[in-house]
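One chain of protein is taken out of this complex; the other chains stay put.
Lettered A and B in written order, each chain numbered from 1.
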Amino acid sequence: MRQAIGIDRVVKRYGAFEALKGVSLSIADNEFFTLLGPSGCGKTTLLRTIAGFEDVTAGEIALYGENIAALPPEKRPVNTVFQQYALFPHMTVRDNVGFGLRMQGVAPAERRARAAEMLELVHLSDFADRLPTQLSGGQQQRVALARALAPRPRVLLLDEPLSALDLKLRQAMRVELKQLQETTGITFVFVTHDQEEALAMSDRIAVMSNGQVQQVGDPRTIYEAPVNRFVADFIGETNVLPVMVDAVADGRARITLPGGHVLTTDAVEGLAPGAHHVSIRPERLSLATADADLTARVERVIYLGTDLQLLARLADGTPIITRLQNSSRNELPAAGAEVGLTVEAGAARLLLD
Amino acid sequence: MAAAPHASGSLATGWRSLAVPLMLPTWLVIGTFLLVPVVLMGVYSVLTKDFRGGVVWEFSLAAYDQFFVTRGLFGDEPPQIEWTYIAIFWRSIWQAALATLLCLLIGFPTAWFIATRSPRHRALWVFLITVPYWVNLLIRTVSLRFLLRDQGPLNEGLLAIGVIDAPLRIINTDVAVQLGLFYSYLPFMVLPIYAAVERYNFALSEAARDLYAGPWTTLREIVLPVVKPGIVAGCILVFVPSLGAFLAPDLLGGAKTYMIGSLIDEQFRGSMGNWPFGGAVAMILMSLVLLVLLWQARAAGRGRR
Partner (left out) sequence: MAARTDMRRYAGFGLTTALCLTILYVPLAVIAVYSFNDDRSITNWAGFSLRWYADVFTGPEAPIFRAAAWNSLSIAALASTAATVIALAAAVAMIRGGRFHGRQASYALISLPLMVPEIVTAVATLVFFTAIGVRTGYGTILVAHITFCIPFAYLPIAARMQGIEESYELAARDLYASRWQAFRLILLPLMMPGIISGWLLAFIISLDDFIITNFVKGAGMETLPTAIFGSVKQGIKPNIMAISTLMLMVSVVFVTLSYLANRIGQKTR
């Protein structure tokens, strides 16, 4: 696997505020890589340091092995799709798309041809002579993509490009973006705060918080094997329960759940016996038919169409959410009833903090 | 979102390192040809007067003494407060304040009316208010003088329709000066208030009306406090230039309607002039203006919190 971008211990400080606290990442060639995190986590800052809009306080950024940290943005073979697109309002769509080529000194004829080709790619050939303000949000989005792709960058940076679109369009664009990445073979670095978006499109995801990378992995790993409480909480809905780790051996741990039931589950590196937390996804819980792992008192049942959500509380007061398939076979407990819950094998994930 | 810490002047637009050189021409021009002259005039105000106009480089507070203190015709009586110049200042302040009030009374409803038109029409209304502002002030003052003359179109018209039977003597009076100041600076009142009303959230009025306030109570209790910064800005923009105005008193007023502007002007004209005294009057006027501006800055600061 060839490395496209190597980020090595990058620090970015604004006065006393540390936006990036020594971030290291390796992004592979031809990968759809997502930086995911809540606002203020440093993901946009990291993207901007790759683009060259911010200098780094310390650390190195390598693009295909070459350190680019000291280069101005126009010297870096990466292009950006901006959050609000930043389409030049005084230029036609064609001139916008051709701008990067013009700056690179590409001849007008070839420029025109490439702009046409790019507009073809994003299905906007008929709009070449319009001004950006005459396009809808979704169309502006595609022009921004075409403009950034036209100079054939080695890496495309996307700064929350879908956040200005409505839900339907956003979902359609997810598929289109992924396809575009596959057909062009360009490395995409995508910034978002929307975990669903990240899970749907990415080859790999880096979850960031507080200026640090919390976990890197493919969508499935991130969702099913979060390493810490932040990742578990941020990605999807989860139950975090206090447990006692009794023993650790051969990568397995024996834990005692609240209420005294004992389970064996995968251990994580650096885990020592003692008080810890586990994350259990609501859909990995079910109503117990026989021996229950957990016992809870139901507070409310919420009807969600395809699903039912069971809000309950353990004896010690910890809230627990269970998601049940909406099926006629289910005998629904009433509010106030005591229910037994079964934890699916391997669903209790130990967290480091 | 995360752009907040680097909202201004990030690395890539690259202007940060050039900020000082880009600012240099402004510093050179305004610094040399306005800041230095004003400071120099302050210095002149504490020098000794030369009889041919100009100054002798010798420290003296004679100019300020002349402004505030009198010792009688021959200078041998015990010092008393000199009221002549203070009265001129007082009259100027009074004239400027009346003109400001008049501008506000006409300007606020106008600004409100314009700001509540449809966005398409608004631009045209603003345009109509802006045109007179762009017309030469001298020409506008001359026009007013022509209109208000004893035998001018206003009097002729009023006589013709029988409203009056003798011409109104407006020209060369305080009223003419007030009208002149009002007419000169009216657009200055309308535009900032318009800007404030345009930003006003009319849901606030709806809430007030919903809570049983009548339209005029809503205006007094809700609208006026909210758009106050615009009103204050408008008042300053009218009051400050009115205070030092020269054209309106000179062309519309008579000998009795002497204002600060004429007083300063006179000190620098020919051999009858007195540069230190003129400098002192200018400095006193400047301090007055500064006080008004400081008051506004404080008011604006309070409003923001």
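Heads up, the rule we're going with is that contacts are C-beta pairs under 8 Å (C-beta built on N, C-alpha and C of every residue); 3 or more make two chains touch, one makes a residue touch a chain.
Because the structure is predicted, anything quoted here is derived from the model rather than measured.
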**Asked** Quick one: which shown chains sit in contact with the chain that's not drawn?
**Response** A, B
**Message:** So one chain is hidden, and I want to know which residue out of B:Trp94, B:Phe146 or B:Trp295 touches that hidden chain in the complete assembly.
**Reply:** B:Phe146
**Item:** Of B:Ser60, B:Thr173 or B:Ser205, the one touching the omitted chain in the full complex
**Value:** B:Ser205
**Fill in**
Omitted-chain footprint on subunit B covers residues 8-10, 12-16, 18-20, 22-23, 25-27, 29-31, 33-38, 40-41, 44, 54, 106-107, 109-110, 112-114, 116, 123, 127-132, 134-140, 142-147, 151, 153, 156, 183, 186-187, 190, 202, 205-206, 209, 215-216, 218-219, 240-241, 243-244, 246-247, 251, 260-261, 264-265, 267-268, 275, 278-279, 282, 285-286, 289-290, 293
**Fill in**
Contacts from subunit A to the absent chain lie at residues 51-53, 72-74, 78-80, 82-84, 86-90, 99-100, 103-104, 131, 133, 147-148, 151
